[in-house]
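Submitted below is the structure of interest, expressed as structure tokens.
All protein chains but one are shown in place.
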């Protein structure tokens, strides 16, 4: 993947009341004042690598290849965990080696993964607790100035994979689980639309033994307060409360079992 | 309103822990990597069209005409509600047809309103639940590349109006209501400064039968903790607690009655 980097995006669990995001932006613009900085999120739940993985898979494929995505959700900061430059499915990332990006890797050719080793692209003094500022940001700055990723360190072929949960299909049912709860309290499962394409029209959805009332196309089709099943914009089965918050109403979250069944 | 669009702003109720804003930014920059993206808010309360209307009316008039404002607070997504391109009072918007923009329309000439119909400017696959990514973002991208708005669909003359509440003036009183609560808990009413210009100096303000202590010019004029009335930066009567949170202290919010009275 050649071509210039003109856009640098930021995804962190830093919040914005703390000075960490601001310090990273300072370092980035200090190296390359001409880059276009784009905030993706600073409200990933603290240290939540699974949330990060879903977030990246649902957002990064829409970006042009001129973007470099910095991801700092990094419980292992300062330990021996590596920092990686990754090219996968048309996306370029700087990530801690914690598997947050591996859900992106299904698409076709194998990823290119480089382990950041060359300290000459880092800040002169590297703290033990803030590699976002001291390694990720200056490296991104240099990449955006045209530094060849191959100069950052060795190509590696072994990295941390985040295990992905897979729904199970039985004779009269599919059993999956909630893998993401969005800002509206919508509960997004790991059951893909493709897996339900051939089901009979009487298929039912239940969530932690609670029956869902209707299977619809979109939220506005039903009255406020209805508990519905539909396909999420990520292409998997979603349970939602119309103009409400299903997660709060049902008191469920990531990991809750979802069953689609039919007669 | 001719002239190029160089700035694209985003106002949503998506929050930032979910990948929706990020996906929209990806689509926008995918169509036009050279645009300037500006976040206005991703923390509009979920599905709150009235909050959106106040927000837009208080912010958009300050932008230059080179800005296009994308607004996705859209309880009707996926139903037959239209999506509109609007030129009003020197502002250009892409909005769901839910009235969120009609408070902007007081100023002079009638708005130009176009209903988005031409799917060739949309993403090839349009989901039922995420038109922000699949319609708003690519259309904004194309507009910023110079596509003539008239190509997006037909000009229409009928759209959803959001009813605006109007304060009532009686012999010895004005009765209005709280229409917005800001981040500081300041309570902003619909009573304009112009309506109170000729009142005697002994006019009093009460809110849900609670008397306000002083009518002042600005917060810092009085001691911390005082409950005050003053004119908001939007030009209407506001009730605030100095260095405190009036909404939390009084337990009131949007819709609470405000009375100005005199002898």
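Letters are used for the chains, namely A and B, taken in the order the chains are written, and counting of residues starts over at 1 for each.
In this section, a contact is a pair of C-beta atoms (placed from the backbone, for glycine too) under 8 Å apart; a residue touches a chain by one contact, two chains touch by 3 or more.
If you're wondering where the values come from, they're calculated on a predicted model, not measured in any experiment.
S.K.: Tell me which of B:74, B:97, B:134 or B:182 is the one touching the absent chain.
M.R.: Final answer for the missing-chain contact: B:182.
S.K.: Looking at B:137, B:230, B:246 or B:260, which makes contact with the chain not pictured?
M.R.: Checking the options B:137, B:230, B:246 or B:260, the one contacting the hidden chain is B:230.
S.K.: Quickly run down the residues of chain A that touch the omitted chain.
M.R.: 13-27, 29-30, 33, 37, 39, 46-47, 75-79, 81, 127-130, 133-134
S.K.: Would you write out the residues of chain B that touch the absent chain, in ascending order?
M.R.: Against the missing chain, chain B presents residues 6-7, 9, 11, 36, 38-45, 51, 54-56, 58-64, 66-67, 182-184, 217-221, 230-233, 238, 243, 245.
Throughout what follows, only the chains that are shown with their structure count from here on.
S.K.: Just how far, in Å, is the C-alpha centre of chain B from the one of chain A?
M.R.: Roughly 30 Å, centre to centre.
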